[in-house]
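For this view, one protein chain was removed and the others were kept in their places.
Right, subunit A next:
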Amino acid sequence: MARQATKWRAGAVGTAVLALTLTACGGAKVGDDSSGSDTSSSGSAGSSGKCGTFNLAVNPWVGYEANAAVVAYVAEQDLGCKVTKKDLKEEIAWQGFGTGEVDAVIENWGHDDLKKKYITDQKTAVDAGATGNEGLIGWYVPPWLAKAHPDITDWNNLDKYAAKFKTSESGGKGQLLDGDPSFVTNDEALVKNLKLDFKVVYAGSETALIQAFRKAEKNKEWVIGYFYEPQWFMAEVPLVKVKLPEYKAGCDADAEKVACDYPVYKLDKIVSAKFAKSGSPAYDLVKNFTWTNDDQNTVAKYIAVDKMTPEAAAKKWVDANRTKVDAWIK
């Protein structure tokens, strides 16, 4: 027994020594190769002290990710900031202004309730101007349907086709597919006040909506639903917007009585009050950042369709649009 034990011990020591000698002669050591891996974090070490850490919220849709990718890339490469991206839903991101965990939200869709709560009441956030993107919300149909029945893009004709939109969920009426719970919708009120023979069915997620439209276009199915642009999916299937009664200022004031289209949202940027006063160059970048819907769609397509990493997508766009970027950081 004792002899066996000694054998084992000797074996273990032997293995260890062998392993050590084998490795002693080859292999780079951790920390030696600082030139290779960490260019992004300390690319311009001199200025990183000035900018410090920049906490950027990333809300969960690809268009937002495109904004965030480009801003983060520029902040790291040109300003030497240490950018921490935080994947959060809107509500939680805004909450983070107060707790100091989030510096900026880089694409905001309306959210008047949040603006009132955090900008007016708690004063923990401030507006940092428009992104230049215009957000449209409304009812959309797949392109094949708009082509086969061009008159369907006017709400007046929707009732004519209501029977075609019937599904197992819509209780004998036409189905109007609503989706992403993150956005306020007036659709139930709209259906009621426009006296349409439709029922709102809640798909519950953007994923479910996109999948429904994708399938509808492929199999030539009848689907009408709530959607919005800019959205990367439009590059894959260019959905067609249905015309609702025109939006006039104040026509959506009473949620119960809405009978008009959604307004055009000027997408904007929100930053924490503390960040705005910090004098960080990242704040100036966020404030100056503007681009067009086409710009965003390009980067969003790199990410969603071409499956590039956000960093690679941002680099590709920045390299091609240097003049625009320079205007943000001058």
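In this section, contacts are C-beta pairs under 8 Å (C-beta built on N, C-alpha and C of every residue); 3 or more make two chains touch, one makes a residue touch a chain; residues count from 1.
The rule is short, and it goes like this: contacts and distances are computed from a predicted model.
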Chain left out of the displayed complex - its UniProt protein name, from "Acetyl-CoA acetyltransferase", "Glycine/betaine ABC transporter permease", "Cytochrome C biogenesis protein" or "Iron uptake system protein EfeO": "Glycine/betaine ABC transporter permease"
Hidden partner chain, touching residue among A:Thr120, A:Asn156 or A:Asn219: A:Asn219
Residue among A:Cys51, A:Ile119 or A:Leu209 that touches the chain left out of view: A:Leu209
Touching residue (missing chain; options A:Cys51, A:Val102 or A:Leu244): A:Val102
Contact set of subunit A toward the excluded chain (per top definition): 1, 4-5, 8-9, 11-13, 15-16, 19-20, 23, 27-34, 37-38, 60-62, 65, 86-92, 95-96, 98-99, 101-102, 113-114, 117, 121-122, 167-169, 177, 179-182, 184, 188, 200-212, 214-215, 219, 232, 255, 303-305, 307
